[in-house]
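The complex is shown incomplete by one protein chain, all other protein chains being positioned as in the whole.
Letters A, B and C mark the chains in the order given here, with residues in each chain numbered from 1 onward.
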Amino acid sequence: MADTVLTSPPATAPATSKPLRRSLTLRGVLRSYAFRSLVQAVLTIFAVTTFTFFLIRLLPSDPVQIYIDKQMQSKDMTYEAALAKASLMFGADLQAPALQQYFSYFGNVLRLNLGESITSPGTSVVSQIAAFLPWTLFSVGLGLLVSFVIGLFTGMLMAYVRNSLLDTILSTVASFLSSVPNYLTAILIVYFFGVQFKWFSVAKARDAYSPGVQPGFTLAFILDVFSHAALPVFVYFLSTFGGWALTMKNSTLGVLGEEYVTVAHARGLGRLRIITSYVGRNAALPLVTQLALSIGTVVGGAIIIEQYFVYPGIGRRLVLAIQQRDYTIMQGIFLVTTTAVVVANLLADLLYSQLDPRVRSSS
Amino acid sequence: MTVPLMELQSVNRIFKGRNSTVQVLFDVSMQVAPRETLCIVGESGCGKTTTGKILAGLSKPSSGKVLFDGKDVSGFSGASYADFRRAVQIIHQDPYASLNPVHTVYRTLSFPLLRHGLVKNQMEARARVLELLTLVDLTPAADLIDKFPHQLSGGQRQRVSIARALTVNPKVIIADEAVSMVDVSIRISLLNTLTELQKRLGLTFIFITHDLAVARYFAWEGRIAVMYLGRVIEEGPAKLITDAPQHPYTQALVSALPEPDPEITRRKPRVQLRSEDIPSLTRLPSGCPFHPRCPIYVPGVCEHERPELAATQVGTLAACHVTAQTSHHAEAIAARGASVAT
Amino acid sequence: MTAQSTLPTATFRQPGPFATVWAALRPIVRKPMGFVGLVGTIAFILVAFLGPVIIPQPVTNTNMMRQGPSIEAPLGTTNDGKSILILVLRGGRDILSIALLTGGMTTFVGVALGSLAAYLGGWFDRIVNTAANFLLGIPTLVLLTVLATVIRLDNPLPLSFLLASLNWPSLMRTVRSQVLSLRERDYIEAAVALDLGTRHIIINEILPNMASYIIINLIFSITNAIYSLNFLIFLGLVPVDVKNPNWGWIISTANTNQAIYSDNTRWWVLAPVLAIAFLQWFLITLARSIEDAFNPRLRSGG
Partner (left out) sequence: MANPVLSVSNLSIEYNSLRGKVQAVRDVTFDLYPGETLAVIGESGCGKTTLALGLVRLLPKAANIVRGSIMFHHNGQSTEVLDLTAKQLRAYRWGDCAMVFQSALNALNPVLKISSMVQDTARAHGERDTKKIEQHAKELFEAVRLDPERVYNSYPHELSGGMRQRVLIALGVLLHPQIVIMDEPTTALDVLTQRTVIEVLKRLRDSMGFSMLFISHDLSMAAELATRIMTMYAGEAVELGTVADTFYRPTHPYTLGLLRAAPALHGSPENLSSIPGSPPNLIHLPSGCKFHPRCPYATEICSTDDPPFEQHLPDHWSACHYWEQPGEARTAYREELATLLRESQL
């Protein structure tokens, strides 16, 4: 016990006469924040890939085995024929030893071969994902971006007018919005704006764009796409906005108490300059990493929201796959979504390291 | 000389981080006699706090020995460890962090009393706590005993910390910057309380501070050890260290310290250092650690050979090629330096 | 001053259990939001657990199909004529009990792993941190969905365990940094020097300082569990006791029956939706109020 209490070294005196420029040595690169984020991301993706491989094979209700049994029963195949078909489907040679299977599976993943859909043979998993994922990225990305920006401004406003009536109202609304699960927000929106006030037609808002509108880089198409995405985007906005606003309010309150803000006033800087460069920027910094973490949560929420609004994103495709127990699709979607989220996280991390010099140079 | 109560023998301390290793103590040796006062003085990062923690048994040396009453501390176990553990107590710097905010004064002080069977029951504990509070001049004790730390002033908290250390009847008290965070006007009375306790209870004090003036006051009858970058560079009776410092670093400290008298402080001779930057612990200078800043640095000698602590003319120990030796030695060194330089 | 002379004035002030609870609650309920959160949460817990005991099962009534609000059924009736109010009053127990179980489990795992990681350090710390970073970096709801299709979740225990195994990382991190900072405190070091023992240090010195953090995170874990649980119910991945449908299942069946588009049946959807929404809001308001009351950094206007 005695020694575990003290393991950290005392603060070392910094300050050498040598310039502290970051050296571009290999050592410097290996220790840099960006490099470590990258390694973390690659490891995560590797772990997820490995995980999906074993998930499908090692669980009590082995979907491969179920598939083979089904084929043998319904189509009267031999075990070998069924196995061969399953191999094609799952994108792995099921006759080979487990380790070899694992390596070939990995090779396939790297070549973007994720196998075929079980329920609609001939359709590759990758083509399905390519058709559905962009809509999710578009709607989730847009919703998050809008809520992040508006949340930041609202949060700052709340901090500046703290303890006023406006702050109380905004805080209450924000805390309510942030507590309601997003799939319930979707229902409430449909009820209030679709059924009660009839501001839009739920039926017309289905799908990514209206039938009859030609996809292309035309104003009509873009407007149509936005109007169809409006409901899910609005839900993502409402369900994340409150959290951003409250977090930003606390962060801003913290920064407003910092001495460098007082000093900025003492230096006679203009109010706008202080609000942007001294308060806003510093308060928003810690939220950037949280933005990264929130992407995963919102993508998860999209599963039900897309289902509810009949929006053709990856979540809706996943629900369909679950209902059909289409394991190859599920596996592919999980892999790709996770990769997308990890990459988005990585980008946010890198952005953060660019915004905060302290992170950039410390190891 | 009697057996020192506490002794460090060639203690090194290395901190290993995930991707860096920092050595904060180099070959530190010191002795404290029973009832003596030793002040460890130095600037931040000199290793004085780590030395204190090693003396207190709260951190272990990476190599070297800690002796208590002539016996190696690392050999203690069971009852002998428990005895040592309680014999050496520590008082911290920050009066706002040294007391657990959730406990009242009574609870803070009664825990050790009850745990170690120093009192039989709560009634006795309460009586003893009142006695201890009175002993550290916290009066009226009955009004303060049920207070929480946040209801006390900084000076009062520091006195509670002292009382807490006294609960287990220690022999040695290590005070780490114990007065640097209390108001100037009450520092002296806090120091006087400590001195009074030392006399009355026969305590040995190891007082760690960055402030030479405080060290001079508290260790008036005792000794001062000056540390720089993990090493003891000068050691001796307090009066000699502050009035006739021999090591150029101690001289610099003495000359740099402003004094509470306009005539004296403005007339004081100032030692001009060659560099104002403190070397980083991760990139320590070769030879004498002070040589890059030293005003009497001898080229060709000081950056190559590390000086050992040696007796000086005035009767202190200093680790300096130039001043610690006899003047004869110093001339020889200077001559060697000159020959290397040319 | 001798001990005898001081004893008469030295009275023991041992506060009773009620006073202790009140002392802890006072700073929370003093603010209006804290009061709302606490009272709301308690009300929900009472109704959810007493509801199924006091109120008898709703009966199928073919004469009362899809009726609007009336005295017999203040919130209208379902397709098979069951009173929506009764359904909703009885539909919270399963959700809340699983959520409490999950919250407790998450908190236990998070606190245990977090404090062990901070205390042991070394490889254990590294493994736990890597796992936490992994789980925080991926969309856990998607993982949960995929896992739920291959694991049988007809028992609350594996369900809670599954949810807890995905939700512990953020609490683990909080606890880890708390313990790391607490164990560096001077008063902990003083306790070590006084040889008070590891047990004393953890129970008397560290835990009391972490109590508010743990309670706040327990509440957040509960809200997380409610979110994930209803998510799985919506997707039909959790088997439901059809005789005692819970809120998630009620919403699900109401949606299948297009209940939202009819004035008569709108409460079929709205009542359970609002029940979950308000429960979540009360819980989070309570957690935030505790945070405000015990975290001095956020306390504004001294």
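Here is the rule we go by: a contact is a pair of C-beta atoms (placed from the backbone, for glycine too) under 8 Å apart; a residue touches a chain by one contact, two chains touch by 3 or more.
Quantities reported herein were computed from a predicted structural model and do not represent experimental measurements.
Chemist: Looking beyond the chains shown, say which of B:20, B:44 or B:74 touches the absent one.
Modeler: In the complete complex, the chain left out is touched by residue B:44.
Chemist: If I consider the whole complex, including the chain that's not displayed, which of B:278, B:294, B:309 or B:322 touches that chain?
Modeler: B:278
Chemist: Which of these touches the unseen chain: A:196, A:262 or A:323?
Modeler: The missing chain is touched by A:262.
Chemist: Which of B:91, B:141 or B:214 sits in contact with the chain that's absent?
Modeler: Of the listed residues, the one touching the omitted chain is B:214.
Chemist: Hey, which subunit B residues sit against the chain that's not shown?
Modeler: With respect to the unshown chain, the touching residues of subunit B are 43-44, 153, 155, 183-190, 192, 210-214, 216-217, 220, 242-243, 252-254, 256-270, 273, 276-278.
Chemist: Tell me, which residues in subunit A touch the chain that this view leaves out?
Modeler: That gives, for subunit A, the contact residues 13-15, 17, 19-20, 258-260, 262-270, 273, 277-278, 281-282, 285, 355-358, 361-362.
As a convention for this text, only the chains that are shown with their structure count from here on.
Chemist: Can you name the chain that lies farthest from subunit A, using the mean of each chain's Cα atoms as its centre?
Modeler: Chain centre farthest from subunit A's centre: B.
Chemist: In whole angstrom, what separates the CA-based centres of subunit A and subunit B?
Modeler: Roughly 53 Å separates the two chain centres.
Chemist: What are the residue numbers in subunit B that touch two or more other chains?
Modeler: Residues 57-58, 85.
Chemist: So which bits of subunit C are touching at least two other chains?
Modeler: 189, 192 - these are the residues of subunit C that touch more than one other chain.
Chemist: Of all residues in subunit C, which touch subunit B in the complex?
Modeler: 1-4, 6-7, 9-10, 12-13, 185-187, 189-197, 200, 204-205, 208-209
Chemist: Flag every residue of subunit C that touches subunit A in the complex, lowest number first.
Modeler: 33, 119, 121, 130, 133-134, 136-147, 149-151, 183-184, 188-189, 192, 198, 201, 223, 226-227, 230-231, 234-237, 251, 255, 260-261, 266, 269-270, 273, 276-277, 280-281, 283-285, 288, 297-298, 300-301
Chemist: Under the stated contact criterion, what part of subunit B meets subunit C in this complex?
Modeler: Touching subunit C from subunit B are residues 56-58, 82, 85-86, 88-90, 92-94, 97-103, 111-112, 115-116, 122-124, 126-128, 130-131, 134, 141-142, 145-146, 161, 164-165, 167-168.
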